[in-house]
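Note that this complex is displayed minus one protein chain, with the remaining chains in position.
Going by the order they are written in, the chains are A and B; count residues from 1 in each one.
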Amino acid sequence: MEKAKHAHPNYIGIFFFLAALTAVELGVAFLPWPKMVLILLLIFLAIWKAALVALYYMHLRYEPNRLRLLAIAPLPLAVILVVAVTREFRW
Amino acid sequence: MAHATAMLDDDMMAPPRGYEQGMGVYNEKLGMWVFLGSEVMFFTALIGAYIILRVAHPDAWKPPGEVLNVPLTAINTFLLICSSVTMVKAFAAIQDGNLAGLKRWLIATVLIGAGFVGVQVFEYMHLMSVGFVPSEGLYGSTFYTMTGFHGFHVTVGVICMIYVTWRAFRGKYSAADHRGVEVVGLYWHFVDLVWIILFTIVYLI
Partner (left out) sequence: MATITAPTAGHIATGEAHAHEMSFLRKYIFSTDHKIIGIQFLIMSLVFLLVGGLLAMVIRWQLGFPGQAMPGGGVLPDTMAPDGIVLPEFYNALVTMHGTFMVFFAIMPLLVGVFGNYLIPLKIGAPDMAFPRINMASFWIAVPAGIMMIAGFVVEGGHAAAGWTAYAPLSERADLTGVSMGQILWCISLIILGLSSILGSFNYITTVINLRAPGMHWFRLPLSIWALFVTAILVLLAMPILSGAIIMLLFDQTLGTHFFGPAQGGQPLLWQHLFWFFGHPEVYILILPAMGFASDIIANGSRKPVFGYASMVFAILAIAVLGWGVWGHHMFMSGMNPTLGTSFMISTMLIAVPSAIKVFNWLGTIWGGSVRFHVPMLHAVAFVSMFIIGGLSGIFMASTPVDIYIHDTYFIVAHLHYVLFGGSLFAIFAAISYWYPKMFGRMMNPFWAKVHFVITFIAYNGVFFPMHQLGLQGHMRRIFDPNEYEFLQHLQGINTFISISAFVLFAAQFIFAINFIASWFVGAKAPDNPWDDNGLEWTVASPPPHGNFATIPRVFRGPYEYSSPLVEEDFLPQNRELPPQPAASAAHT
(Lines give C-alpha, C1' and ligand atoms only; values in the text may rest on other atoms or scores of the structure.)
Protein backbone atom coordinates (compact mmCIF):
# COMPACT_ATOMS: atom_id res chain seq x y z
CA MET A 1 0.00 0.00 0.00
CA GLU A 2 1.56 3.29 -1.07
CA LYS A 3 1.65 6.30 1.14
CA ALA A 4 -1.73 7.93 0.62
CA LYS A 5 -1.35 11.39 -0.74
CA HIS A 6 -3.91 12.78 1.61
CA ALA A 7 -3.92 16.36 2.78
CA HIS A 8 -2.02 16.91 6.01
CA PRO A 9 -4.20 16.58 9.11
CA ASN A 10 -4.78 19.84 10.93
CA TYR A 11 -1.74 19.56 13.20
CA ILE A 12 -2.11 22.99 14.73
CA GLY A 13 -5.77 22.38 15.41
CA ILE A 14 -4.91 19.16 17.21
CA PHE A 15 -2.28 21.09 19.16
CA PHE A 16 -4.80 23.60 20.45
CA PHE A 17 -7.10 20.75 21.42
CA LEU A 18 -4.28 19.09 23.32
CA ALA A 19 -3.47 22.35 25.08
CA ALA A 20 -7.12 22.79 25.99
CA LEU A 21 -7.39 19.26 27.35
CA THR A 22 -4.28 19.87 29.44
CA ALA A 23 -5.83 22.99 30.88
CA VAL A 24 -9.02 21.05 31.69
CA GLU A 25 -6.91 18.42 33.43
CA LEU A 26 -5.28 21.07 35.57
CA GLY A 27 -8.65 22.41 36.50
CA VAL A 28 -10.10 19.01 37.30
CA ALA A 29 -7.16 17.91 39.45
CA PHE A 30 -7.89 20.46 42.14
CA LEU A 31 -11.67 20.17 42.26
CA PRO A 32 -13.14 19.18 45.63
CA TRP A 33 -14.78 16.02 44.25
CA PRO A 34 -14.38 12.43 45.49
CA LYS A 35 -10.93 11.10 44.69
CA MET A 36 -12.21 8.20 42.57
CA VAL A 37 -14.20 10.53 40.32
CA LEU A 38 -11.17 12.75 39.82
CA ILE A 39 -9.00 9.75 39.00
CA LEU A 40 -11.43 8.42 36.42
CA LEU A 41 -11.85 11.82 34.80
CA LEU A 42 -8.12 12.49 34.65
CA ILE A 43 -7.35 9.05 33.22
CA PHE A 44 -10.07 9.58 30.62
CA LEU A 45 -8.60 12.95 29.64
CA ALA A 46 -5.07 11.55 29.49
CA ILE A 47 -6.19 8.68 27.27
CA TRP A 48 -7.99 11.14 24.99
CA LYS A 49 -4.81 13.19 24.60
CA ALA A 50 -2.70 10.08 24.04
CA ALA A 51 -5.13 8.86 21.39
CA LEU A 52 -4.94 12.18 19.57
CA VAL A 53 -1.15 12.02 19.48
CA ALA A 54 -1.22 8.42 18.33
CA LEU A 55 -3.90 8.83 15.69
CA TYR A 56 -2.78 12.12 14.14
CA TYR A 57 0.84 12.84 14.98
CA MET A 58 1.85 9.21 14.65
CA HIS A 59 -0.49 8.88 11.67
CA LEU A 60 -2.17 5.74 12.90
CA ARG A 61 -5.44 7.07 11.53
CA TYR A 62 -4.05 6.69 8.03
CA GLU A 63 -2.08 3.50 8.38
CA PRO A 64 -3.26 -0.01 7.43
CA ASN A 65 -5.54 -1.69 9.98
CA ARG A 66 -2.93 -4.31 10.66
CA LEU A 67 -0.49 -1.70 11.88
CA ARG A 68 -3.11 -0.18 14.17
CA LEU A 69 -3.72 -3.62 15.66
CA LEU A 70 -0.01 -4.09 16.17
CA ALA A 71 0.26 -0.73 17.90
CA ILE A 72 -2.39 -1.49 20.52
CA ALA A 73 -1.49 -5.16 20.96
CA PRO A 74 0.68 -4.73 24.08
CA LEU A 75 -1.99 -2.78 25.96
CA PRO A 76 -4.11 -5.74 27.16
CA LEU A 77 -0.96 -7.18 28.76
CA ALA A 78 -0.41 -3.99 30.69
CA VAL A 79 -4.00 -4.14 31.91
CA ILE A 80 -3.69 -7.79 32.96
CA LEU A 81 -0.55 -7.10 34.98
CA VAL A 82 -1.90 -4.10 36.84
CA VAL A 83 -5.41 -5.47 37.45
CA ALA A 84 -4.18 -8.86 38.65
CA VAL A 85 -1.49 -7.54 40.95
CA THR A 86 -3.62 -4.82 42.51
CA ARG A 87 -5.94 -7.66 43.53
CA GLU A 88 -3.06 -8.71 45.72
CA PHE A 89 -3.65 -5.66 47.87
CA ARG A 90 -7.40 -5.55 47.69
CA TRP A 91 -8.63 -9.00 48.69
CA MET B 1 21.93 -7.64 1.59
CA ALA B 2 24.04 -5.69 3.99
CA HIS B 3 24.74 -2.90 1.54
CA ALA B 4 21.73 -2.71 -0.69
CA THR B 5 21.78 0.20 -3.06
CA ALA B 6 18.43 1.56 -4.16
CA MET B 7 17.31 0.95 -7.67
CA LEU B 8 16.39 4.17 -9.36
CA ASP B 9 12.72 3.42 -9.56
CA ASP B 10 12.40 2.11 -6.00
CA ASP B 11 9.99 3.96 -3.75
CA MET B 12 11.88 3.72 -0.50
CA MET B 13 8.82 4.73 1.49
CA ALA B 14 6.64 1.98 0.11
CA PRO B 15 6.62 -1.57 1.44
CA PRO B 16 9.48 -3.71 0.08
CA ARG B 17 8.81 -4.61 -3.52
CA GLY B 18 9.02 -8.14 -4.80
CA TYR B 19 8.03 -9.77 -1.52
CA GLU B 20 4.88 -11.33 -0.22
CA GLN B 21 2.33 -8.86 1.16
CA GLY B 22 3.44 -7.86 4.64
CA MET B 23 2.33 -5.11 6.98
CA GLY B 24 1.87 -2.67 4.12
CA VAL B 25 4.53 -0.22 5.29
CA TYR B 26 8.27 0.05 4.73
CA ASN B 27 10.63 -1.92 6.98
CA GLU B 28 11.94 0.91 9.12
CA LYS B 29 8.48 2.13 10.03
CA LEU B 30 7.33 -1.37 10.91
CA GLY B 31 10.51 -1.90 12.90
CA MET B 32 9.97 1.27 14.92
CA TRP B 33 6.35 0.39 15.73
CA VAL B 34 7.42 -3.08 16.84
CA PHE B 35 10.20 -1.57 18.96
CA LEU B 36 7.72 0.84 20.53
CA GLY B 37 5.77 -2.21 21.64
CA SER B 38 8.72 -3.16 23.82
CA GLU B 39 8.86 0.38 25.19
CA VAL B 40 5.18 0.16 26.12
CA MET B 41 6.02 -2.94 28.16
CA PHE B 42 9.00 -1.24 29.80
CA PHE B 43 6.93 1.68 30.99
CA THR B 44 4.20 -0.77 31.96
CA ALA B 45 6.65 -2.31 34.43
CA LEU B 46 7.56 1.05 35.95
CA ILE B 47 4.12 2.65 35.88
CA GLY B 48 2.46 -0.61 36.83
CA ALA B 49 4.71 -0.91 39.87
CA TYR B 50 3.77 2.64 40.84
CA ILE B 51 0.05 1.97 40.55
CA ILE B 52 0.35 -1.29 42.50
CA LEU B 53 2.43 0.28 45.27
CA ARG B 54 0.08 3.22 45.52
CA VAL B 55 -2.96 0.95 45.82
CA ALA B 56 -1.11 -1.04 48.48
CA HIS B 57 0.12 1.91 50.51
CA PRO B 58 -1.75 5.10 49.56
CA ASP B 59 -0.59 6.98 52.67
CA ALA B 60 2.91 7.18 51.32
CA TRP B 61 1.82 9.85 48.83
CA LYS B 62 1.06 13.54 49.30
CA PRO B 63 -1.82 15.36 47.56
CA PRO B 64 -1.01 16.86 44.16
CA GLY B 65 0.95 20.07 44.27
CA GLU B 66 2.15 19.71 47.82
CA VAL B 67 5.59 18.38 46.97
CA LEU B 68 5.79 18.58 43.21
CA ASN B 69 5.67 21.80 41.23
CA VAL B 70 2.53 21.34 39.14
CA PRO B 71 2.53 24.72 37.34
CA LEU B 72 6.15 24.35 36.23
CA THR B 73 5.55 20.82 35.03
CA ALA B 74 2.36 21.85 33.28
CA ILE B 75 4.43 24.34 31.29
CA ASN B 76 6.94 21.59 30.60
CA THR B 77 4.13 19.34 29.40
CA PHE B 78 2.98 22.11 27.10
CA LEU B 79 6.57 22.42 25.83
CA LEU B 80 6.79 18.74 25.02
CA ILE B 81 3.51 18.86 23.16
CA CYS B 82 4.87 21.84 21.22
CA SER B 83 7.90 19.77 20.29
CA SER B 84 5.57 17.08 18.94
CA VAL B 85 3.95 19.75 16.78
CA THR B 86 7.28 21.00 15.49
CA MET B 87 8.27 17.41 14.79
CA VAL B 88 5.16 16.69 12.80
CA LYS B 89 5.54 20.01 10.96
CA ALA B 90 9.06 18.95 10.02
CA PHE B 91 7.68 15.70 8.68
CA ALA B 92 4.93 17.47 6.76
CA ALA B 93 7.52 19.85 5.31
CA ILE B 94 9.71 17.12 3.89
CA GLN B 95 6.66 15.24 2.64
CA ASP B 96 6.08 18.32 0.48
CA GLY B 97 9.77 18.50 -0.44
CA ASN B 98 10.35 21.62 1.63
CA LEU B 99 13.96 21.17 2.76
CA ALA B 100 14.24 24.57 4.39
CA GLY B 101 11.10 23.93 6.40
CA LEU B 102 12.41 20.52 7.44
CA LYS B 103 15.60 22.03 8.83
CA ARG B 104 13.81 24.83 10.67
CA TRP B 105 11.24 22.59 12.34
CA LEU B 106 13.84 19.97 13.26
CA ILE B 107 16.02 22.57 14.96
CA ALA B 108 12.95 23.81 16.83
CA THR B 109 12.22 20.25 17.97
CA VAL B 110 15.78 19.75 19.20
CA LEU B 111 15.75 23.02 21.14
CA ILE B 112 12.37 22.48 22.74
CA GLY B 113 13.21 18.86 23.55
CA ALA B 114 16.47 19.89 25.16
CA GLY B 115 14.53 22.56 27.01
CA PHE B 116 12.19 19.93 28.44
CA VAL B 117 15.13 17.94 29.75
CA GLY B 118 16.65 21.11 31.17
CA VAL B 119 13.49 21.99 33.08
CA GLN B 120 13.35 18.43 34.43
CA VAL B 121 16.92 18.60 35.63
CA PHE B 122 16.17 21.94 37.29
CA GLU B 123 13.10 20.42 38.92
CA TYR B 124 15.13 17.46 40.19
CA MET B 125 17.79 19.71 41.66
CA HIS B 126 15.21 21.78 43.47
CA LEU B 127 13.35 18.77 44.82
CA MET B 128 16.51 17.13 46.07
CA SER B 129 17.60 20.33 47.78
CA VAL B 130 14.42 20.26 49.88
CA GLY B 131 14.95 16.63 50.81
CA PHE B 132 12.67 14.89 48.31
CA VAL B 133 15.10 12.25 47.11
CA PRO B 134 14.73 8.77 45.59
CA SER B 135 15.04 7.18 49.00
CA GLU B 136 12.18 9.32 50.33
CA GLY B 137 9.72 6.50 50.76
CA LEU B 138 7.58 4.99 48.02
CA TYR B 139 6.74 8.48 46.71
CA GLY B 140 10.35 9.35 45.98
CA SER B 141 11.22 5.89 44.71
CA THR B 142 8.46 5.79 42.12
CA PHE B 143 8.65 9.46 41.15
CA TYR B 144 12.32 9.48 40.28
CA THR B 145 12.29 6.07 38.58
CA MET B 146 9.36 6.86 36.29
CA THR B 147 10.26 10.43 35.40
CA GLY B 148 13.97 9.61 35.32
CA PHE B 149 13.60 6.88 32.75
CA HIS B 150 11.21 9.01 30.76
CA GLY B 151 13.78 11.80 30.84
CA PHE B 152 16.42 9.34 29.75
CA HIS B 153 14.28 8.36 26.78
CA VAL B 154 13.77 12.02 25.90
CA THR B 155 17.52 12.57 26.04
CA VAL B 156 18.15 9.65 23.71
CA GLY B 157 15.46 11.13 21.47
CA VAL B 158 17.19 14.50 21.44
CA ILE B 159 20.47 12.86 20.47
CA CYS B 160 18.79 10.97 17.63
CA MET B 161 17.03 14.17 16.62
CA ILE B 162 20.37 16.00 16.44
CA TYR B 163 21.66 13.23 14.19
CA VAL B 164 18.63 13.48 11.92
CA THR B 165 18.96 17.28 11.83
CA TRP B 166 22.61 16.95 10.85
CA ARG B 167 21.63 14.58 8.05
CA ALA B 168 18.94 17.01 6.95
CA PHE B 169 21.58 19.73 6.64
CA ARG B 170 23.66 17.34 4.55
CA GLY B 171 20.75 17.02 2.16
CA LYS B 172 20.06 13.36 2.92
CA TYR B 173 16.28 13.68 2.91
CA SER B 174 13.82 14.31 0.10
CA ALA B 175 10.13 14.05 -0.57
CA ALA B 176 10.84 10.63 -2.03
CA ASP B 177 12.87 9.32 0.91
CA HIS B 178 12.57 10.76 4.37
CA ARG B 179 12.28 7.52 6.31
CA GLY B 180 14.65 8.71 9.03
CA VAL B 181 12.48 11.73 9.72
CA GLU B 182 9.30 9.71 10.01
CA VAL B 183 10.89 7.02 12.16
CA VAL B 184 12.53 9.41 14.63
CA GLY B 185 9.25 11.29 14.65
CA LEU B 186 7.38 8.18 15.72
CA TYR B 187 9.80 7.69 18.63
CA TRP B 188 9.47 11.33 19.59
CA HIS B 189 5.67 11.29 19.62
CA PHE B 190 5.76 8.11 21.66
CA VAL B 191 7.92 9.79 24.27
CA ASP B 192 5.42 12.65 24.34
CA LEU B 193 2.57 10.18 24.68
CA VAL B 194 4.20 8.50 27.68
CA TRP B 195 4.65 11.91 29.28
CA ILE B 196 0.98 12.70 28.79
CA ILE B 197 0.19 9.62 30.87
CA LEU B 198 2.96 10.29 33.38
CA PHE B 199 2.08 13.92 33.95
CA THR B 200 -1.48 12.97 34.74
CA ILE B 201 -0.82 10.10 37.07
CA VAL B 202 2.32 11.39 38.77
CA TYR B 203 1.53 15.06 39.18
CA LEU B 204 -2.24 15.36 39.12
CA ILE B 205 -3.47 12.30 41.00
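One rule holds in what follows: a contact is a pair of C-beta atoms (placed from the backbone, for glycine too) under 8 Å apart; a residue touches a chain by one contact, two chains touch by 3 or more.
In this text the structure is predicted, and so the values were computed from the model without any measurement.
Checked against the hidden chain, the listed residues B:Ala49, B:Val70 or B:Leu127 yield one contact partner: B:Ala49.
Set against the missing chain, the residues B:Pro64, B:Gly101 or B:Pro134 yield one that touches it, B:Pro134.
Looking at subunit A, the residues touching the absent chain are 74, 77, 80-81, 84-85, 87-89, 91. Residue-level contact of subunit B with the missing chain is found at 1-7, 9-10, 12, 15-20, 22-23, 26-28, 30-32, 34-35, 37-39, 41-46, 48-49, 52-53, 56-57, 60, 133-135, 137-138, 140-142, 144-145, 149, 160, 163-164, 167, 172, 179-181, 183-184.
Please note the rule applied: only the chains that are shown with their structure count from here on.
Note on chain placement: the centre of subunit A and the centre of subunit B lie 15 Å apart, centres being C-alpha means. Interface residues of subunit A facing subunit B in the complex, by the touch rule stated above, are 1-3, 8, 11-12, 15, 18-19, 22, 25-26, 28-30, 38-39, 42-43, 45-46, 49-50, 53-54, 56-58, 63-64, 66-67, 70-71, 73-75, 77-78, 81-82, 85-86, 88-90. Subunit B meets subunit A in the complex at residues 11, 13-15, 23-25, 30, 33-34, 36-37, 40-41, 44, 48, 51-52, 55-56, 64-65, 70, 74, 77-78, 81-82, 84-85, 87-89, 92, 95, 185-186, 189-190, 192-193, 196-197, 199-201, 204-205.
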